[in-house]
Each structure stands twice: as C-alpha cells, then as structure tokens.
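If you scroll down you'll find the structure; I have some questions about it.
Heads up, one of the protein chains got dropped from this complex, but the rest are sitting where they should.
And now, subunit A:
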Amino acid sequence: MAAVQDGPIEPESEKESKTDALGDGSGNVSGSNTVGGTLSSSPVTASATATPATNTAATGGDEQQTLLMVLQFLKKNKLTESVEVLRREAGLADSVDDTQGSEADGGGQGSAANVSADAGDANSLLSRVAIATAASQSTAASTPAKVGGEDQPDVNVVLSAYSQQGDPALYQAYYSGLKNFIESVLDCHRAELSQLFYPLFVHMYLELVYNNHENEAKAFFEKFSGDQECYYQDDLRVLSGLTKREHMKGNETLLDFRTSKFVLRISRDSYQLLKRHLQERQNNQIWNIIQEHLYIDIFDGMPRSKSQIDSMSGSLAGEAKREANKAKVYFGLLKEPEIDVPLDDEDDDAENEEGKPKKKKPKKDNMGSKSKKQDPNAPQQNRIPLPELKDSDKLDKIMYMKEATKRVRLGPDILPSICFYTFLNAYQSLTAVDFTDDSSLIAGGFADSTVRVWSVTPKKLRRVKSAADLSLIDKESDDVLERIMDEKTASESKVLYGHSGPIYGISFSPDRNYLLSSSEDGTVRLWSLQTFTCLVGYKGHNYPVWDTQFSPHGYYFVSGGHDRVARLWATDHYQPLRIFAGHLADVTCTRFHLNSNYVATGSADRTVRLWDVLNGSCVRIFTGHKGPIHSLAFSPNGKFLASGATDGRVLLWDIGHGLMVGELKGHTDTIYSLKFSRDGEILASGSMDNTVRLWDATKAFDDVETDDFTAATGHIHLPDNSQELLLGTYMTKSTPVIHLHFTRRNLLLAAGAYNSQ
C-alpha cells in the first residue's frame, strides 16, 4: 500500500516488509513493481548510501541502526539526558553521531539528501503516531535535516505516503532538469515522455505541501504550473488553493490520487531512454519519485503521437493498464423470451424483433427462426437472476413488438422529428428528467426536493382506490384494471413529496409501476405509481446520490454518488447487493447494459468504468475525457458505449475490445444526455449549449471495423470526421437539453427547463 490511512494493523505489516528489505542489503531500486518493494526501496537506498559513509554504523548491523534511530528520535524531542544515558549504555561512540551530523550539514549531495529524506520521513512518521501532532510536527519539521541512518525504526511504524525524497529547495532543479532532458530528445519520444510532466508535477507539489514546505511549494507551483496541458487546468486550480497539509485532509479525491499509481503508457524505446538518463546521473530523485508514484505500462511498438496521447489522456489516474481491459465481457443481448404473439400479420418480423441493430455479427442470425444457437458474446440467461415475466410484462412486450413494426427506420437521409418538452416556471430548479419506455409519463426531479409526474398522453393519472372502495368492485369483470382506479383523483400531474434535498437522478421502472429518485440527502426512494406514495427509502450512500437507474428487466437498480462508489440494489433488499468501488472521485452517471449484466459508471475523475454485476469487478476502464462525465448510453446492440462529459466531446467505446472507436466534437458545453435511436443508427446528444445534435452512429462504428484492434497496443488513430458524422444541429432558444428519449417509433423527445437568462 502506498498510503496507510489509519489502522493499527497496517503498521505491523509495513514494519515487517521493511525489516525484510533492509535485511536484503542494498536493494535495487529499479524493476521492483510491488508497492511494498518500491516503498522499501527508498530506505534501502538510503541505507546503501549511508552505510559506506559511516563505517561504524555498518558494522553494527540492524541493531546498531535501530539504536541510532532511537537516538535520533530522542534528539529530535530534545530529551538530551535520555540521549546521554542511551549513548552511554549502548556504548555508541560519539564520533558516530558527529560524522553523521556533519554529513547532514554538508547537504546537497545525493547521499546526504537521501539521509535527510529519511529524517523527513521519520518526522512524518512521528506525526502519524503521535496523537497530539501539533507540537511534534512543528519541532520536527523545523529542525534541519538530521541524520538518520535509515528510517527503519521500531518507533515509527506508520509509513506516510510521502517519504521526502530529497531537499525541498532542489525540487525545482529536479523538475527543470527533467524538462530540459525531455525537450532535448527526439521528436518521436518527446510526446510520450511529456506525459510525465503532469503527474510528476502534482506529486512533487503535494509532497512539498504534505511536508510543510509551503513556500517552496508555492514557488514550485508558480514556476511550472503554466507548462501543463490545458486540460488539466481544473485540477491545477484546485491545487493552487491547497497550500497547507491540513487542506489535504478532507479532500478524498486528492488522497486517493496520492495513494494510487498514475498509469502511463510508454513505448519501450522511450522508456529505455528515460531510464538511462535518470540512472546515469548521481542525483536520481526523479527516478525515486517515478518508482513510487507512477506505473509505467510498457508496450512494444511505435511511440505514439501527440494527438493519440491527447485523446486518451486526461483522467485523474492516467490511462488504463492494458490488462485492465482484457477481461471477457459478455456484451451480447439476452434472448427474448418466446411469446405467443396473437398477431394477424408480420409474424416473423415480430418474433425477431429484439431491437435489431443494423450491424450484426454473422453468427448471430435470428432471421425467421427460433434460433437455438447461443450468441457467444451474450451472457447465459441465468448468469444473474432476473425476475420472470408476469402477464402484464408479456402484454407490454406484445405492445412493444407491435410498435416496433411501425417504427420509422432512421438514417442519414431520414432524420427523426424532435418533440421538445419545455418545463416552464422551473426557475432553474429542474435537475433530472425521465420518460417511461412507452413515452406515456414524464417525471421531473427538482431542486426543491419534489418529484413531479406528468402524463404525456391524454390519459390522466389516477390513484388506486382505497381499500374500502376496492372491496366493492367486481373482481371478475374484464375492466377490473380500470375499476381499481379512483376517478376522483384524476389529474394531469402528481407531486411526490418525501426527499429532503434536490433530486439528481430519476428513473422509471420498465413495467411503469415504480419510480426511483435519488437525492442530495443520500437516499434513493422508490415511489409507487399506482398510489403515488413513497414505498421505500434506500439508505446507503450517506452523501449526495448523483444518479440512479432501473435495470432494463426491472427489480435491480444502480445508484452512484459522492462517496465514489456505485451500488447495486434490488427493490426487495434494504441493503445494496453489490458495491462498485474504484473510482477516485464522485460517480456522476450510472447506466445498465441492455442485458443487465454490466453497469457502466462515469465519474468526476474523468474515467468510465464497466462493472460486472455478477462479482462486482471492474472489467473495463475507459479514459480520454477531460472533464467529469455526465451522460452514458449503450448502443441497442450492446456492443458500444457512448459517453459525454463537460468537455463537450462524445466518445465512443468498443466494449468487447476495450478501445475508443470514435470522438464526436461539436458541442461547446457539457453534454447531459445521450441516446441511441431504437435501432442504433442515430446517436442524439443534448447539451447545456441549448442544442440537440444528431450523429451518424452506423457510420461511426462502421469506420472502425478494421483489424486495428488486434494490434497489441490497440492504439487507433482516430480520423477527425466529426463533421461528416454530424447530421444536424437543432437549437433551442435558451433551454438546455437535459434529457433525450426515442419513442418506440423513433420519434425523438427532448426535455429541458426554460432558462430565461
């Protein structure tokens, strides 16, 4: 573990690992990938460099070193008498301390710098252990770099995330040195090595702040923050406000960033170049920092170009390791259940209607038969338990198939009509919208913590009768479903009260019986659409829940919030069934795959992750966005995922291969809604810039059918064809588009609140 937050258990393990490493003698810094290894490498190097200088210390072995450490500890706390006593009793020569002391005062040398690093480390360790940190911190931090032979003390068992590597005053020198080196390499390598700048800058800055070198930190920041890529500006702004160690405490995202390894993908040649350079110099502080905080995923092949790198970078954790995207994902659709469709015509079409995509793999051919062949890419029917179909569901499916036959086939020549539902008098408080699948109801979540449901069709909303009246009706009559409704309560809209904070996510269940709403108060509420009352409040996130969605089969739903996890719930369990943890920052968008076996989450750490519902593991990590992701959409054939973020770009991902296959530029503001048309030919995107844009999805996915995927690196050079793919831009006057929905007949519905400013 690179960081130990709290917990007495971990110190012991850390201590053990370090004693082992020390026992190994001078360890080698490079090539050790394990976290424990890298952490102990620094003290090991320290001991390696320190021991030659102090002969007496080396001869003593481990015990001697420990004693020296204790001596240092006592000295720092100004327990001079104890120092004397210990020195006398342990029989340590005065000269030992003196020589070590003089070394430290010399400073500026690599070894001494390392030694001082350990002292700094001891300081930070001390501060962790002591309860009253204030006093010890101030004294320990202010003392100049004292000698510590090694930071392998028995006293200080908790290792902080930042052992100070080197003299703070020299950080600027280290960084400038690296900068000069990188600028001097060949062009082809320069782009790749430039990836190092940002993570190194942030980690070095945070290290300075954490070790209370405020002035150096500020100077460092001022000098080098301007060099960073423009898409990191938001992060840098946050960092600029962070000058003291206390500022870091509450910021979980930053803490996660410190403790996780920033992943870089660099070609082998460039890596060799870098390694050679950093190891040949005496002062290899940068190398230590790289070892500790960066994970370099080496690939064999051509170095990437700047544009390729830019398209994939931007996330808070770097890029994704190649093996993170190697797991098999069953992205196929589940077989539709066989339903006896009492249709007079179009029998075959109806049976095969599964939302057929235009593009199909040749194996999956369901034309005109009850195909027994299992799609190799589809999950088993019983991979996850799914609710069985009730009679009402079967009726729904029949309706669906009927509507599907009347569906308009869209294409670049036949664009959908767009019907816009504008929420008036919302006073900028409309925060979430959802449509039912058959487009009969709209629900809106508002910042005043209400949920309102409207009927789109002329049919009004009615409540179920009370039990008294229900006992009177004739249960055997044919229209019993009509009779149970209370006519007196018919109205165009209903208001649902219950939440105590703005509603950020809303979702209808596929059978139109339930409505979910997630709110800033940390709960997700299930409302009944028969009685228009709240049924359950699911508590689990204790922080704002930014999004929620029912699964396409009902029963399961997913929610994601500020606590950086997404949770999978079932309506009949009051606790979540799965917790998807791994994001570094808030989970802002959660969507189910069409086969309900996978959940996609988009986060403020600018990555999209795909999780397996069966075991909660993360099967895909997609990086490339430069801002928090606010919308996700799966294509109807289940193969592709589209994501939209605050950077105004829509990125298209191939789930099976785990690669980016398209980038749609055009929007100028956050994209809050993405929807594929019913057959997957058109992708509609709605944004805060008051436009709806239609993109040619078929063409976007066709273009990358080539076998670039099989290349080991999987780096695609994406053609900049956003203009060709853009089929139309439709502007509203001043209504940001919050939600999009294709009706079953491929009419596009859009919703937003009129913003009068």
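Please note the rule applied: a residue touches a chain if its C-beta (ideal position, glycine included) is under 8 Å from a C-beta of that chain, and two chains touch if they have at least 3 such contacts; residues count from 1.
Just so we're on the same page, contacts and distances are computed from a predicted model.
A.B. asks: Choose one: "RALBP1 associated Eps domain containing 2", "Alpha-1,3-glucosyltransferase", "Large ribosomal subunit protein uL4m" or "Transcription initiation factor TFIID subunit 9 isoform X1". The correct choice is the protein name in UniProt for the chain not shown.
C.D. replies: Hidden chain, UniProt protein name: "Transcription initiation factor TFIID subunit 9 isoform X1".
A.B. asks: Which listed residue (A:Asn77, A:Ser305, A:Gln374 or A:Ser528) would be found touching the missing chain in the intact complex?
C.D. replies: A:Ser528
A.B. asks: Have a look at A:Arg564, A:Arg678 or A:Arg693 and name the one touching the chain we're not showing.
C.D. replies: Answering carefully, the residue with contact to the hidden chain is A:Arg564.
A.B. asks: Of A:Gly411, A:Gly501 or A:Gly537, which one is in contact with the hidden chain?
C.D. replies: Per the contact definition at the top, the residue touching the missing chain is A:Gly537.
A.B. asks: For the full complex, which residue in A:Leu74, A:Leu273, A:Ile290 or A:Leu386 touches the chain that was left out?
C.D. replies: That would be A:Leu386, which touches the missing chain.
A.B. asks: Take the complete complex as the reference. Which residues in subunit A touch the chain that isn't displayed?
C.D. replies: 1, 5-6, 134, 233-234, 237, 240-241, 246, 249-252, 255-256, 259-260, 384-388, 390, 463-472, 475, 498, 513, 526, 528, 530-531, 533-537, 542-543, 555, 562-565, 570-574, 576-582, 584, 613-617
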